[in-house]
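Pasting a structure here, questions to come.
Omission of a single protein chain aside, the complex is shown with its protein chains in their original locations.
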Amino acid sequence: MLLEVRDLHVEFHTRDGVAKAVNGVDYSVDAGETLAVLGESGSGKSVTAQAVMGILDIPPGRISQGEILFQGQDLLKLKEEERRKIRGAKMAMVFQDALSSLNPVISVGDQLGEMFQVHKGMSRKDSKAKAVELMDRVRIPAAKERVGQYPHQFSGGMRQRIMIAMALALEPELIIADEPTTALDVTVQAQVMDLLAELQRELNMGLILITHDLGVVADVADKIAVMYAGRIVEQAPVHEIYKAPAHPYTRGLLDSIPRLDQKGQELYAIKGLPPNLLAIPPGCAFNPRCPMAQDVCRTDVPPLYDVTESPVPRSSACHFWKECLHG
Amino acid sequence: MGRYVIRRLLQMIPVFFGATLLIFLMVNVMGDPIAGLCGDRQCDPATAAQLEKEFGLDKPVWQQYLTYMGNVFTGDFGTAFNGQPVTELMASAFPVTIRLTIVAIFFEIVIGISLGVVTGLKRGRPVDTTVLLLTLVVLSVPTFVTGLLVQLLLGVKWGWIKPAVSPEATFSELIVPGLVLASVSLAYVTRLTRTSIAENKRADYVRTAVAKGLPRRRVISRHLLRNSLIPVVTFIGADVGALMGGAIVTERIFNIHGVGYQLYQGIVRQNTQTVVGFVTILVLVFLLANLLVDLLYAVLDPRIRYA
Partner (left out) sequence: MPEQPEPLESYEEGQAIAPTGAGGASDLATAEGETLEKTPGGPLGTGADKKPRSLWSDAWRDLRRNPIFIISSLVILFLVVISIWPQLIASGDPLDCDLSKAQEGSQPGHPFGFNGQGCDVYTRTVYGARTSVTVGVLATLGVAVLGGILGGLAGFFGGAWDGVLSRITDVFFAIPVVLGGLVLLSVVTSSTVWPVIGFMVLLGWPQLSRIARGSVITAKQNDYVQAARALGASNSRMMLRHIAPNAIAPVIVVATIALGTYIALEATLSYLGVGLKPPTVSWGIDISSASQYIRNAPHMLLWPAGALAITVLAFIMLGDAVRDALDPKLR
């Protein structure tokens, strides 16, 4: 296994109390595999990814428990300098907003080339040539001429390609893409997503795709982990989950996608708001919003049940997963 | 970029004439422009009338202003109370004040920026709180009080420096007065740098730099500092003009014979030519410094350059 996250807990110490952002997450990705992590904002999907990358702000953040095994090695036990050498070289990250994520006062060529200078000790000149190569690879037209330009001179799609090029620079084993297409126009979204998927196949990388957009997921992901209030509530191969979700939250997400064959009907929306992480409800965190909630949901935290009816590994954190699956 | 420079230059022109006209009017209010021209005594009415005619003082103010400006552009700034051309006074005074300003700017950059970077990176820690409180205190004590206290302690009590600066006003003599002159701006630079660093520290591109696996040192020096120092550099640039104009208090305390000293003499002796001449130059310095800052800004920030 390329990456295994085991029982990860992350909390943030704030003036108002301790916010429990991640409460026992387990997931794994293999080389060449794509894991989509799905959830609303505040569900802990980005915080988990930042913990894996080692770019959490500590303090106020704190990893209170868990293991992050990368190629069999627990990253949390490494010294900061050792982790730094892994970052960017063996695992890389693509951020949501390329305009703010790229340095506005440094040319894109220098920002790309920096990877080679720092990790490979290349000269400035050689790394510049590498930068042009990378820009070609993510299909930025006239790369040679544009290598000296600044981020604000590129379009949104082109900027995101630069972000991807930067992540790919040293051909890492693992890429984490945090909502890579959310900030883009719909027409550009597909192009960028295709590019990412294609490069992933080519280099046989593991990909963690963080998103709240179920539409993006169906085409590219192998498996899906749905997160709610810092926990994984359902994990399954992508097609299984679309066919029949085993958690009411997943069902709610699927039902709230507009569909052409239901034109004219009112769109479904999950009622209520995501929980306050300073005071997560007892029992199942989703119970106040759940249409299927019973008394047991308000008292007992549901474990991650194996969905035994499925031929492939699948799990759900719902006491009533059977009812949900068949309902 | 070229058009940007030209536009800024054109904008400077009305401001220059507006500011000098304003000063001209203010000095006219100030009183008797021919006082002091007859030595230490009052001029008798006949001589006064003759002098007024000679200097064109019987004409309307706007005409006087135009005549004066015309003269200024040919390098004639008029005559000071002691019969010396004003330009001669300038030649002796400006080098002194420029040296003083250089010392002050040096302190602003070295001390202000370093303290700002340290506190910005260690925000909320004891070192940050201490420096922050210190800057507040420095900001609150008016320069003339700081100057007097420094003179009292270093000059009189402990005898580390001479309480007054010699007429040569060498760099080494100007270290302490320069620090006094810089004090308020220095505290401000510290705070500005601190805020800028603290704000940019949370920026997405800094997170990207960390995610790229760059060493902390490089993240700070190459990514964080470059962006954070843009507002600081522009402040310091603009401060050059303000410091030269504000040096009058410091120069008075330490008895430095610079621009402030000459201006003060001009005002006390009600010599309009000296006052208007010096202030005109100071306004010009202020405007040029600001222009320079704008250009610097464009150099530092490509978003402006290519706008």
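For reference, chains read A and B in written order, and residue numbers begin at 1 within each chain.
The rule we apply is simple: a residue touches a chain if its C-beta (ideal position, glycine included) is under 8 Å from a C-beta of that chain, and two chains touch if they have at least 3 such contacts.
All values derive from a computational prediction rather than experimental measurement.
Check A:Ser64, A:Ser123, A:Asn204 or A:Asn276 against the missing chain and you find that the one touching it is A:Asn276. Annotation for subunit B: contacts to the undisplayed chain at residues 8, 11, 14-16, 18-19, 22-23, 26-27, 29-31, 120, 123-124, 129, 132, 136-137, 139-146, 148-149, 151-152, 156, 181, 184-185, 187-188, 191-192, 194-196, 198-199, 231, 234-235, 238-239, 242-243, 245-250, 252-253, 263-264, 267-268, 270, 275, 279, 282-283, 286-287, 290, 293-294, 297-298, 304.
Following the convention adopted for this analysis, only the chains that are shown with their structure count from here on.
Residues 53, 55, 84-89, 92-93, 95, 97, 100-107, 114-115, 118-119, 150, 152-153, 166 of subunit A are the ones touching subunit B in the complex.
Listed in rising order, the residues of subunit B touching subunit A in the complex are 203-205, 207-215, 218, 222-223, 226-227, 230, 300-303, 306.
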